[in-house]
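Removed: one protein chain of the complex. Kept in place: all other protein chains.
Per-chain residue numbering starts at 1, and chain names A, B, C, D, E, F and G are given in the order in which the chains are listed.
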Amino acid sequence: MEKQYLRQLLTKLFDRSISIEQALEKLKHLPFEDLGFASIDHHRPLRKGYPEVIFCQNKTPQQVVAIALSQVKHGETVFGTRANVKVLDAVNAGVAGVEVDETARCFWKKSKTWKKHRTEGSIVICSAGTADLPVVAEAQRTVEILGHTPRMLKDVGIAGIHRLFSYREILHTASVIIAIAGMEGALPSVIAGYVACPVIGVPTSVGYGSHLGGMVPLFAMLNSCASGLTVVNIDNGFGAACAAVAMVNIKG
Amino acid sequence: MEKQYLRQLLTKLFDRSISIEQALEKLKHLPFEDLGFASIDHHRPLRKGYPEVIFCQNKTPQQVVAIALSQVKHGETVFGTRANVKVLDAVNAGVAGVEVDETARCFWKKSKTWKKHRTEGSIVICSAGTADLPVVAEAQRTVEILGHTPRMLKDVGIAGIHRLFSYREILHTASVIIAIAGMEGALPSVIAGYVACPVIGVPTSVGYGSHLGGMVPLFAMLNSCASGLTVVNIDNGFGAACAAVAMVNIKG
Amino acid sequence: MEKQYLRQLLTKLFDRSISIEQALEKLKHLPFEDLGFASIDHHRPLRKGYPEVIFCQNKTPQQVVAIALSQVKHGETVFGTRANVKVLDAVNAGVAGVEVDETARCFWKKSKTWKKHRTEGSIVICSAGTADLPVVAEAQRTVEILGHTPRMLKDVGIAGIHRLFSYREILHTASVIIAIAGMEGALPSVIAGYVACPVIGVPTSVGYGSHLGGMVPLFAMLNSCASGLTVVNIDNGFGAACAAVAMVNIKG
Amino acid sequence: MEKQYLRQLLTKLFDRSISIEQALEKLKHLPFEDLGFASIDHHRPLRKGYPEVIFCQNKTPQQVVAIALSQVKHGETVFGTRANVKVLDAVNAGVAGVEVDETARCFWKKSKTWKKHRTEGSIVICSAGTADLPVVAEAQRTVEILGHTPRMLKDVGIAGIHRLFSYREILHTASVIIAIAGMEGALPSVIAGYVACPVIGVPTSVGYGSHLGGMVPLFAMLNSCASGLTVVNIDNGFGAACAAVAMVNIKG
Amino acid sequence: MEKQYLRQLLTKLFDRSISIEQALEKLKHLPFEDLGFASIDHHRPLRKGYPEVIFCQNKTPQQVVAIALSQVKHGETVFGTRANVKVLDAVNAGVAGVEVDETARCFWKKSKTWKKHRTEGSIVICSAGTADLPVVAEAQRTVEILGHTPRMLKDVGIAGIHRLFSYREILHTASVIIAIAGMEGALPSVIAGYVACPVIGVPTSVGYGSHLGGMVPLFAMLNSCASGLTVVNIDNGFGAACAAVAMVNIKG
Amino acid sequence: MEKQYLRQLLTKLFDRSISIEQALEKLKHLPFEDLGFASIDHHRPLRKGYPEVIFCQNKTPQQVVAIALSQVKHGETVFGTRANVKVLDAVNAGVAGVEVDETARCFWKKSKTWKKHRTEGSIVICSAGTADLPVVAEAQRTVEILGHTPRMLKDVGIAGIHRLFSYREILHTASVIIAIAGMEGALPSVIAGYVACPVIGVPTSVGYGSHLGGMVPLFAMLNSCASGLTVVNIDNGFGAACAAVAMVNIKG
Amino acid sequence: MEKQYLRQLLTKLFDRSISIEQALEKLKHLPFEDLGFASIDHHRPLRKGYPEVIFCQNKTPQQVVAIALSQVKHGETVFGTRANVKVLDAVNAGVAGVEVDETARCFWKKSKTWKKHRTEGSIVICSAGTADLPVVAEAQRTVEILGHTPRMLKDVGIAGIHRLFSYREILHTASVIIAIAGMEGALPSVIAGYVACPVIGVPTSVGYGSHLGGMVPLFAMLNSCASGLTVVNIDNGFGAACAAVAMVNIKG
Partner (left out) sequence: MEKQYLRQLLTKLFDRSISIEQALEKLKHLPFEDLGFASIDHHRPLRKGYPEVIFCQNKTPQQVVAIALSQVKHGETVFGTRANVKVLDAVNAGVAGVEVDETARCFWKKSKTWKKHRTEGSIVICSAGTADLPVVAEAQRTVEILGHTPRMLKDVGIAGIHRLFSYREILHTASVIIAIAGMEGALPSVIAGYVACPVIGVPTSVGYGSHLGGMVPLFAMLNSCASGLTVVNIDNGFGAACAAVAMVNIKG
């Protein structure tokens, strides 16, 4: 079939009943666009709405610095996650003008073209205890580098549930809520039962005993009796932030 | 503190320096709203954006019919999920004007006030094989009852990946994509690597051997190397649809 | 005490007011407290505060009826759990005056000496949905046969958390609360964060997908960030009731 | 409905047919008490029967000292758990008059108002080997800071079961028994089959091979064939102590 | 780049310096092949070396018959796996000339163009007991439909290891060996330690107790101390056969 | 080396300095025995101390009868395990003189040469409840067919531990004890802490909730703090019996 | 026997050849045998056939030395397992005449009364690679301290199965075989299929990837298709040795 179509097209060109440009145009609307596939991906950061991110775990400080410098050179925004102290030190020493957040294990350097999004929707990040802070900070920094300013609610755990409800106005006017919880992981369920907007649950590996490295809150969130809740991997503050930004970027 | 505020308010009313309506108005903006809490919840279906749903698993046909009839009587839209054949038969016999989808294991009866949303965003539902159809259909029916019309792409599995890319225009213009997959669960990852919009992964329990009842695609999706992907429970087409609608309902 | 008894016995023998054989006979009913251990155990139902219970799972209807009739003959209270329909039918046919609760999968026949405890403490049983009803009913019937009258709160799930708080007075004056929940199992955590009395969490096997047959709520309860919460096995309404009664029976 | 009631009440006040105090009183019996919700929680330590506890795991020594000093300043009793050597050193150096138990990984400083409970019930803590000592000590210190004096039975493992039975009098007169065991976790089952009072099982992470980090004794306790037994998380001596105190505090 | 090449090609055609057929030929060797991707995939059975297979699990008998008839109509070879008795009966009734193997749960109808491969390599299928027979038969039938004739060794379990070694000549001259085992799954390890050719291990779900539905032999094979062994999913006789045929089809 | 030996032997035969029979005899003691390996295996039942056993699970009634009849014909003792009702009926109908135990799911027909072992050691089989009876019976029947007469202690569960100790004399004079337990699986640990002889633990799949199909008692036994305890697979009464007989057959 | 003793005692009292207090005193050391249970346990090492063992894991070097010195003082044989380098150094420094095996992580000092058993049965210990050596050595040292001399076969892995068979005479004349294996854990199965004597499988934690810390060989051994095989916990060389000695000590 495709082959027939192609033969007809080429025949028309051979017969000069269409021009070269017309043939070219038609072919672009063929699977052909796969040809453009690769180059489109070159623009992938722009298309996906956020810059290429350096996942530092399993990379040496040297490797990280090299990648960052290459990005700086190409005028791109640099953003690194899961960076341990050694990596952060190396980046601090090797990349001029870089900013660092040790708790978030992140670093970044905004390009000249970086700009804040017109905030069409507000992202709220809720969490419970101090132990979840690295994940909370990673989510916060990721949302920021993607051009949004999250509202942080840091002391709203399930053990004193009234604290959560005292923020009811913030919760009810949010566009997306990221709810981060370790232990029994009930916070996202309670929130999703309370609001209408999408809620993204982030289980954390904080706990002990039969906590299974975060599997317990992960499964608790997946089995929530409240709807509108979706979940990302354990400790994946970065992923939650990317998804949240993708949601508020939906063009209504 | 709150108590002081309350006393002052009541004193003003007693002194007639404010009207009853003004006092009432103020109290509504107090924790008092907690008083309204219960009644607000009465309106919860409206607030959350979708009607109260009857989860039929573990309910007898009689129970389901009784609940449905009560909803009909109150002029509410009825929507039931996870209904086996016996339940569907009972509903068909007992609830006049009900509609039924056996594959989706769903039934529904729209209320008079039900109306289609002005579709500000389009929801796409992608799936691979025929075995996932019940989950696909549950997602489809849920999206519909919530007022949206999903675009269905049913034959786009990873084993012949070109089929997926032939729908690239649909994928790139979607507001939210629900990607449903059993087996190795790679479809949502591939899609999330390809588009900018939020992707909701739904693992299914379809498979055999070391499939672990759907745990394998669930974990594969949670560990996706593509960002923008969030996940719901195994076979939870309903939950994915609710989340998708919540996303497209974000007011920009 | 035991020692006093022994000294008296030996004194009698020394005084020859009893024969060697008589002393021997008595001693058999002594140390014997390890030896008498067995006979004490004969009274075990009384000592533990509840009658010997017939766990019907894996027993034939005939076996169950035979045990029940033997207990009736000895003037004991009969109580059977995990009885399927066949067992309940057989018991109904074979044991005169037996009472049956199909939802609870229990049957019982109180002995003449059975009596209600002076209720020194009130037991509250909280649960969420209709799907947990068999476990709820098993807990209720067990508490009752042990002489207490539980207060039932059946519609207090986490998805509409205000319903729970509307019962705050009942919750705050309870002696012990049994909290039964499937799905993500957050209810006991929320309650234990709210009250001072002991809370017993009962995870149920109600759920689907990655619910792991009730493991998810079980682990969620074990990892609760609220204290005062202890847990029993999945679906173990009977065990929770026994523990609750043991708690209210503590002599202050 | 609530709103009608409120309007009537305010109307009466406006009409001066009731006094301000009367209106205030009525409002307190409304959901309004939710207003008091927050402040009640301020008193939560008193209400729950024990002070706010500092869970030191995942906190820096500086953070712990800062929290402790703040509690001292407010005249509250300080109690910290899961404190490693560095934290204990920092607390020792930074908090005057603090007491420390290295085995228990706890520290405490009683406030002036701290007082011993009139012991209405006695708590017994049973354990087997030396390896479980940190968990045993945590339970002991927690019971003590909550105002009770536990009876310690430290050498009563299942491998020499007669040792346990030689304490039969202590066991039979206890109000609550905390049974702590690693390995195969059989101790709580044996005790719960022997006594009438509530037994709280604490599995420990002591073991090797297929011990699964304490999952084996945890599951063994949950599956006990003896009733009256409830369970807390692995190594959770603190939680067991809180539950035990909650039980003996039940007002008959 | 690709685009430049394409323009040049089209220009040549426009200039009639190449023929339509020449242009067509060139385009086939372009990314264009992606265009051909779809149509190539139409020929995918040929390319992969085996026909499109009907995986019957989760399909209704009607669906299976419909697919089979459609394939017959297009002159394709039909091959169905995981067909239960109902499906086999329906196929027998509905597809003229079909062949059926109940043990293998397979059916097939060879097309006119089907032909036996010139057997460049011999495939040996080893198994232990009668319980594994359905998996063994599925592997056998799949190898056959792909044009090869496997050598079957059916009684060579590890419990009487000499039986295996009595076939040493067959084992040492094989091109590929498929080793199928349930229980402890040691057979593939023993064989792979004994021969030089590739060995494909197929764990089966035959066993009881802690067999974990075939996970035990699966993991045993993955952890084999012998090299040259690769593994497929539990009970996946079909997959092992496809891989074996792919191996013997390698053109040296 | 072997080769030298062989050449010498053959040379002696060639020289007629030994007879054919002598050569044959010598060769039997060579690696050659590997030759005899197969035939020895023919005698394997005798060598292992028990007849070839028919594991009926996954076999059709016809297959089982055919195997049994073939064994009868060869004058061998027949013993079948894991036989469901259909298989037992078929065997009863098809094999003259067969004996059947429905609870044990076993059947047997002793050959003429079958004889009771001179009991050099006594095997004791301990178990707790009625639910474990099928496993207990399988162990009992297996011990019997292997020529020993086990002593059965059927009511010695951990929940009333004194019952066990009342059999102390039987326990202390046993050669091997098979201890069968479901639920928390503590019985073998308690026994192994009490006796000096080897104890074989058999976990059973009896339980509910977090019982994991018998994994809980299996792991509890493997983690026993008592030594001298070894374990077989879940529900494997047959395997325990074989091992027990192998132990008492050790020639001192 | 006990009864005879009791009758004699009572007769003496009846005869007034002893006083009441003397009778009381004696009885305290009796029932007491159940009751004297404790004192028997004082002799437990002798009764179980091996000395009290110091399990050093989770003990400080000081604790270990203190226990060892106390045992030396009471003339008991000292034997410690799971001793790390620090413990071994401390023991070397603190306990005169102690012997140490670093690979086995064991130390021992035989008492004056220690003596070799008349070896009524020979214990064979089989293992595969160098990685299992610590477990092998622990088993060896334990067998030795219990008075037996094991035969060691250290290079008989499944990957070159002929090596195993070259020891066939040793295997066939053994009383008990301990088979130690990591990786896929097939060695005990192969041996148990080959010999008639009891085989004790010891899975080790040696492996990588999906080895699950030794769970894979553990489960493989439990699911062995060969009978006569029982299993101990992962890496439990000590337990296997104790069980093996208990087996060869069975008095025929």
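Convention: a residue touches a chain if its C-beta (ideal position, glycine included) is under 8 Å from a C-beta of that chain, and two chains touch if they have at least 3 such contacts.
The structure presented is a predicted model; accordingly, all values stated were derived computationally and were not measured.
Within the entire complex, contacts from the absent chain reach the displayed chains A, B, E, F, G.
Across B:T77, B:S210 or B:N249, the single residue that touches the chain missing here is B:S210.
For the chain left out of this panel, the touching residue among B:A68, B:L146 or B:A220 is B:A220.
In the complete complex, the hidden chain is touched by one of B:A68, B:L88 or B:A128, namely B:A128.
Contact between chain G and the unshown chain involves residues 130-131, 160, 162-163, 165-166, 206, 208-210.
Residues 33-34, 47-50, 120-121, 165-166, 168, 175-176, 196-198, 200, 218, 222-223, 227-234, 238-240, 242-243, 246-252 of chain E touch the missing chain (whole complex, contact as defined above). Although one chain is not displayed, chain F still touches it through residues 2-3, 6-7, 10-11, 13-14, 16, 19-20, 23-24, 27, 30-32, 34-35, 37-39.
Just so it is clear, only the chains that are shown with their structure count from here on.
C-beta contact counts were set side by side for A-B and A-E; A-B has more. Equivalent interface to B-E within the set A-C, C-D or B-C: B-C (over half of contact pairs identical by residue number). Distance from the centre of chain G peaks at B, each centre being the average of the chain's Cα atoms. With centres taken as mean Cα positions, chain F sits 57 Å from chain B. One simple way to say how far apart two chains are is to compare their mean CA positions; for chain C and chain G this gives 41 Å. Contact with two or more other chains is made by residues 34, 37-38, 160, 209-211, 215 of chain E.
Taken together, the chains touch in the following pairs: A-B, A-C, A-D, A-E, B-C, B-D, B-E, C-D, C-F, C-G, D-F, D-G, E-F, E-G, F-G.
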